[in-house]
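Note that this complex is displayed minus one protein chain, with the remaining chains in position.
Should a chain be cited, it is by its letter among A, B and C, assigned in written order, with residues numbered from 1 in that chain.
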Amino acid sequence: TTDSSIEDPPTEDTTASAAETEPAAEETSSDEWFVQEVYDDQYEQRSATFEGDPEQPWLQYIDGEMTDTAEYAADGAQKACFANASISNPWRQTGWITMNEQLKALQDSGVISEMETRDAQDDDNTQIADIDYFIAEGNCDAFIISPNSTAAMTPAVERACETGKPVVVFDRGVETDCAVTFIHPIGGFAWGIDTAEFLSEQLEEGDKVIALRILPGVDVLEQRWAAAERIFEENGIEAVDYFTGADPTEIKDILADELATGDVQGIWMDAGDGAVAAIEAFEDAGADLPVMTGEDEMSFLRKWEETGITALAPVYSNFQWRTPLLALEKIFAGEEIPAEWILPQEPITEDERGDFLAANEGMPDGHYAKFGGEDMEGYPEVWQERQIP
Amino acid sequence: MDKEVFPLESRVNTPVVLSVSGLSKSFFGIEVLKDVSLELRSGEVHGLVGENGAGKSTLMKLLAGVHHRDSGTIELSGAPVDFSHPTQAHEAGLSTVFQEFNLLPDRTVAENIYLGREPRSGILVNRKAMLERTRELLDQLGITSIQPSTPVSNLSVAQQQIVEIAKAVSYDARIISMDEPTAALAGPEVELLYSIIGRLKERGVAILYVSHRLKEIFDLCDTITVLKDGEVVGSQPASSMDDASLVRLMVGRPISAYFPEVTPGTIIGEPLLEVADAGNEQLDSINLALRTGEIVGIAGLQGSGRTELVEAIFGAAPFTRGSMRLAGEAYTARSTRTAIQHRVALITEDRKSQGLSLNQSILDNALSVIRSVFPGRTNQARQDAPGVFSSLEVIARDLDQEVQYLSGGNQQKVVLAKWLAISPRLVLLDEPTRGIDVGAKVAVYNLMRALAAEGKAILMVSSELPEVLGMSDRVLVMRDGLIAGELSPTSTEEEVLQLATGARTEETPS
Amino acid sequence: MNRLSRLTSTHIVYLVVLLTVIVGTILVGSVGRSFFSTGNISDILTGTSVLGFIAIGQTLVILVGSLDLSVPYVISLSSLIAAGIMANQGANVLPGVLAALAISALIGLANGLVVSGLKVHGFIATLGMGLIISGYLATNYQGSSGQAPLSFRLIGATGLGPVPISTLIMLATAGLVLLMLNRTRVGHHIYAVGGDLGVARMSGIRTRTPIITAHVLCSVMAGLAGLLLAARLGVGSPTIGSQGGYDLLSIAAVVLGGTLLAGGKGSLVGTLGGVLIFAMLDNIMSVMQINPFLKDVVRGLVIVIAVAVYARRTVITRPPRFEKSSTTPAREVSA
Partner (left out) sequence: MSVSENAQGTRNEILARNRSSAGDRLLRALRTPSGGVFILLIALLIAVIAANPSFGEPGSLIRFIGRTAPIAIAAIGQYFVIVSGEFDLSMGSVVTAQVFIAGNLIGDDDARVLPVLGLMFVFGAFIGLINGLVTTLLKVPSFIVTLGMMLALLGMVLYSTGGAATGNPADSFRQIGRGGIRDVPVLEIIPYPVIIFVVTAAAALWLMRRPYGRTLIAVGDNSRAAALTGARVWWVKTRAFMLSSLSATVAGIILVGYAGVHPSVGRGYEFTAITAVVLGGVVLGGGRGWVLSAAAGAFALETLFTLLNFLGVESTWRDSVQGIIIIVAVAAAAQTWQRKRRGASSRTHEPTHPIAPPPTVGTNERGI
C-alpha cells in the first residue's frame, strides 16, 4: 500500500514546484504534478542496471554520485535513533517488522548497540519534536528518518545534520541533501508508467478504466496518477478517477454505481489497498472481471490467482525498510555509499506470482510479497504472527 | 435613598406610576390576554390573582419586555413605553421576579445579582465593588444570612428566592412585579419577604404581586385585580373583598367547602407504615405510624427535612439506620423501585424537574410508572387511562398532547394519574398543590379524601398551614431533620409555627 | 470521599499532574533518562503549546455550552494562508498573520451565528463547518504550500532555556483569556449563557454575544495554533490539523481539566492542567518506546479514569446534618 501520506521520492524540482504553486487554478491536478524531466528519468531508471547482488535487492542501487563516509567511521556498536512517521498502515507495519529483524541481526554482529525509535503517529509536528528530542537527549550516533512529509520535515532534518552525525533518510524525501543518503525505490512516475502501459497493452482504444485513488494532494500518489493519466490519454483509454480513502466499502459503492451505468474494462489503483473489494464488486454485479493493477499485497496476489484475471502487481519496494540500517553499517565502516540510493522497483508479473505466493505462504493478507526478509532469523513466524514491537 | 413615608390612608392619592390599558396578547391565534387595563400607584402593593392559566405570568412578561403585546398601551409615569427586551424595562425602572427560578447555581450571589450589568473599572469587572454593593443591598433589605460571595448552589431554596427578590430590587426599580415569590417559602422567609415589601413600600416602590395564597394577598395588598381567562373580572381595594368573594371572582362560581369533608365511610384502620428510629444524613430519630384511611400532614419550615422524610420512605434517599414496616412486614426502601413494587407512591414537590417528561404525551407520562416497574400491566393501564383522566377532570386536546403545553394544574393531575395507575397503598404527597389554582386544588383535595376512603394511607407535606390543618387527621411538625412534635388538626397556625421554629420545644398532645 | 469533595476539580487535575510527574520521573528514570532534563522538558512543553492554544479556545466554546469540531480544518487553513502570504518574505509576516487570524475569526463568526442564531447544536454546526473547509482545502491545495520566512520560523524553533517561545506565547494567551473570563463582562456572560441560557436572557444579557465571542475566539485560537504549526513546519499544510487529532483531543483535555461538558462551569487553569497531562503522557510513552497502538489504549484509559475520579464528586450534596450511622440521643416523639 501506500497510506494516505506515504512514501515518496520527490526530486527537488517537483516539490519545489508544488510548494510554489498557489491554490490551484482550473487546470487538472495531474498536469500540475507532471514533471517531464523526472518522468523521463524514472522511465529510464525502470530499465537501468542495478549495482549489487540481485539476490539482495535491498542493497542494490543505480550507479551515480557516491558519498564518502570515512569521517563517520567508528569502532564498536553504535546507537541509532529512528524517527518514524508512523506504522498506521499495513505497508509500514510490514516494513517495520522487517526493520526490527534487520536490527537484531546487526545487534548480533555488533554493529548497532540499540535503536531508539520515536513514532510520530502521522503527525508532522510530533515528528519535528521527536527529531529535536533525539538531538537534545538521544545520545545518538546516527539518525534514521522516515519523514512524514517532505517540506515540513526539512528544517528538522537539517538540524539533525548539524549535529555532525550521519543522517539517513528513506521512503519519503526532504528538500535538503544534507543527509548522507536518501534511500527510496525508483518512484511514482515509474509506478504510473508500469501500470498504465500494462493496462493500455491489455485493453483496446475506447475501453474504460476506473482509477481508484486514495486521496488527493500526496505527491507520490499524485505522480503515480499523473504518469498514468497521460499514458491512458495517449492510448485512447477512457479513465475516470475517484478518491476512495482506501476504504473497501467506498470502493465497492463506487464500482457498483459505475457498473450500474455501463461496462468497465480496467481497474487502475494508486495503491493496492482494497483491490480485493474492487474485484468483488465485479463479481457481485455479475460483470466480466476487469484487467487490473493492484499492489504486491498478499490479499491481491491471492485474489488474482483465485480469479485468474489479467493483472499486474506494481510494487513500492517494501524491502527498503532493511536498507537504512545496512547503510549505517557501511557508514560506520567508512565505506562509500550512494548519495541517492535508488532501489529497484519491479512489478510482479503473472509469471512470478506463483513464486511469491509460495514464498509467502501463511502470511496475513496485509503482508507485502516483496518484503525481502526471507533470509532473516525470524522468518517466517515474525511476519506471520505480525509481531510489532 | 428616598426616606419619605407614605401613610396607609394617603396611598390612593399617590401618583400613578404604571398604567396599562387595553392590553391584548395572543399566542398564535389563542387570545391569552384580552383588553386588560390596570393602574399601579407608587407605594402600593397590587395583588393579581386568578386561576392557573388566567394570564398572570403573561401579563408580567409583557410588562417586563419578555413578550411583545399585540395591542394596548403601557405607560410608565405617564410616558408610553415599548420594551422589546428585559434590559429596557430594567432601565426604565421596572423589574420582575419571574415565576421560574432565574439564578445560575454555579455563580456567586453577587455575580448573579449583577449579571448583565457588572460594575466595571475600565474594561475590567470590578469585583470588589460588586461584592460591596451586594453587601449593602442585602443590608438594606435586612438580609443577614446570605454572603455575597457564596455560590448560589450552596443556598437553600428559600435563600435563593430571597436572592431573586434582592436582584429585582437592585435595579433601583420604581415598580417590581413578583410572580409567586412565596411559592418556595414558608414561615420566617415569608416574614422576611413581608418586611422587604414593607421597606420597598416605604421607598415608594409600587409592587405587582401574584400569589395563589389568598392569605398573603389579604395581608399585603392594597388593591386586588382578578384575572379570569385573560380578562380583568374585578379590580377593587382589598378591604372591600373577602376570601369568599375573591374566590367567586376567580373561579366564576362560589366554592362552598374549600377543604372537603372526610368522605363518609372512611375508616382509620390498622397501621400501614411504621417507621422506628430511622435516620440518615439529613434525618434522625424518625418514629411514626401511619394508618390506613388516614391523612397525616407534615408541617415545617423550608429546609426542615420534610422532603427528605418522604424521599427516605420512598427510597429516593433511603434511611441508613432504623427500620420500617409496611402492612406488618419488614420494608426496606433501598430504591424507588422497591418502594413502587410495594405500591408506595410519591408525588414530588417539583413537577417540572422531577415529575414529568415534558416532551412526552399525556398518555406516556401516565403510563411511565407502570412501564418502568410493572411492564406486564401496560395494556391494562392504557385502557384505564381515559377513565382516570376523566375522573381527575383533566382538560386537554387529547391523550397524545405533549405535557409541556398543559397548564400547571392539569400537569399536576397527570402526575397524580401516573401514580393512581399502580393503585398505591401509601401515597406520599410533597407540596401537592404548589402553584396550582383553587379549582385544581379542590380536585386534589377531593382525590385525597377519596383515596383515604378506599383505605389508603396518605402522608402530605405542605408549606401552606391552612391546607395542612384543613386536610389532615394528624399533623407532624418537623424541625432540623427531627420530628419536633405532633399536633391535632384543631391546633392554630401559631402553635404549628411555634413548634416549627423552636419557639416552643416539646409536649405533644396525642 | 469527604475530603475529596472539598477539593475543586482544578485541585484534582493538578494532583493528577503531580502524580503524572512522579510516575514520569520513575519511568523515565528507569530507562536511564532524566524527566527534568532540558531536552525532555522542552519536549513536554512543545507538546503543550499547539494543543494548549486549541484547548483554550475549546474551553470557551464548551463553557458556553457548545463544541468546536472544526478546529483541525481551521488550523490547516490558517497555516496555509499564513505560509502562502508570507512566501518566504520577512516583510510579509505581519500581513500573513493578520490574514490567517482574520479568516479564522470569520469562520468562528459563522460558527457562532449558526449556533446562536439558527440554534443548531454546536456538534453539528461545527462538524458541518469542518466538512465545508475540508472540501475547500482538498480542492484548492495539493500538499503543503507556501513558505514561512526564517524570522517567523524562529518562533517555532527557539526557546528560553528549556521553555519554547511558543509555550510562552500560549501561556500569555491563556493569561489574557483568563483575565477575559474572570474580569470582563463578556467573560461573566460566557459562564452565564453556558449555565442557563434562559436565566442569562432574563438578566438582560444579549445571549448571542457571548456565544459568538466564544466561537470567534476559539477559531482564532485554532488560527494561532495553525500559525505556530506553520512556524514549526516552515510551510502550510492542508492536513496538519487533522494529523494531530486536535478536535477530540482538545475536548478531552478540557473535560480532563474539570470543565463541565454541558457548559457553565469550569476553569481555564484546569484545562492547562489537562493539556499538561496529555503532553507528559505522550512524552513518557515516547521515551519508553511504547507501541504506538498501545499509546492510544493508554490515552483512552487515562481520559476515562481521570474524569471518573472527579465526575462522581460533582453531584452537589447538602452538608450532612447527622452522622451516617450513629443515632443521636433520640428525642422521643410519639406518633
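We take it that a contact is a pair of C-beta atoms (placed from the backbone, for glycine too) under 8 Å apart; a residue touches a chain by one contact, two chains touch by 3 or more.
A quick note: this is a predicted structure, and the numbers were derived from the prediction, not measured.
Novice: For the chain that's been dropped from view, list the shown partners it touches.
Specialist: A, B, C
Novice: Consider the whole complex, including the chain that is not shown, and state which of B:145, B:372, B:423 or B:492 touches that chain.
Specialist: Considering the complete complex, B:372 is the one touching the chain left out.
Novice: With the missing chain put back, one of B:291, B:418, B:434 or B:449 would touch it. Which one?
Specialist: Answering carefully, the residue with contact to the hidden chain is B:418.
Novice: May I ask which residue of C:31, C:106 or C:297 touches the chain that does not appear here?
Specialist: Once the missing chain is taken into account, the touching residue is C:297.
Novice: Just the residue numbers, please: which parts of chain B touch the chain that's not shown?
Specialist: Chain B touches the chain not shown through residues 27-30, 253, 255, 314, 316, 335-337, 339-341, 346, 348, 353-360, 363-365, 367-373, 375, 378, 382-387, 389-390, 393-402, 404-405, 418, 439, 442-443, 446.
Novice: Footprint of the hidden chain on chain C, which residues?
Specialist: Touching the missing chain: residues 114, 118-121, 123-125, 127-136, 138-139, 248, 251-252, 255, 261, 291, 293-297, 299-301, 303-304, 307-308, 311-312, 314-315.
Novice: Touching residues of chain A against the unshown chain: what are they?
Specialist: Contact residues on chain A toward the absent chain are 87-90, 93-94, 97, 216, 242-243, 245-249, 251-254, 256-257, 260-261, 273-274, 276-277, 280, 284, 298-299, 302, 364-367, 385-388.
We adopt the following convention: only the chains that are shown with their structure count from here on.
Novice: Based on which chains are in contact, what kind of graph results: line, ring, star, complete or other?
Specialist: Contact map by chain: line.
Novice: Would you kindly tell me how far, in whole Å, the mean C-alpha position of chain C lies from that of chain A?
Specialist: 36
Novice: Chain B to chain C: how many Å between their CA centres?
Specialist: 43
Novice: As a quick test, compute the distance in whole Å between the mean CA positions of chain A and chain B.
Specialist: Centre-to-centre distance between chain A and chain B: 74 Å.
Novice: Mind listing the chain C positions that touch chain A in their complex?
Specialist: Those residues of chain C that touch chain A are 33, 37-40, 42-43, 46-47, 50, 84, 138-147, 153, 157, 229, 232-235, 237-240, 243-244, 282, 286, 289, 291-293, 295.
Novice: Show which residues of chain B lie in contact with chain C when the two form their complex.
Specialist: 66, 85-87, 90, 98, 100-107, 111, 115-118, 120, 123-125, 127, 153, 277, 279-285, 287-289, 305, 320-322, 476, 480-486, 506, 508, 510
Novice: Could you pull out which chain C residues touch chain B in their complex?
Specialist: 179, 182-185, 187-189, 191-192, 195-196, 198-206, 264-265, 316, 318, 320-325, 327-328, 330-335
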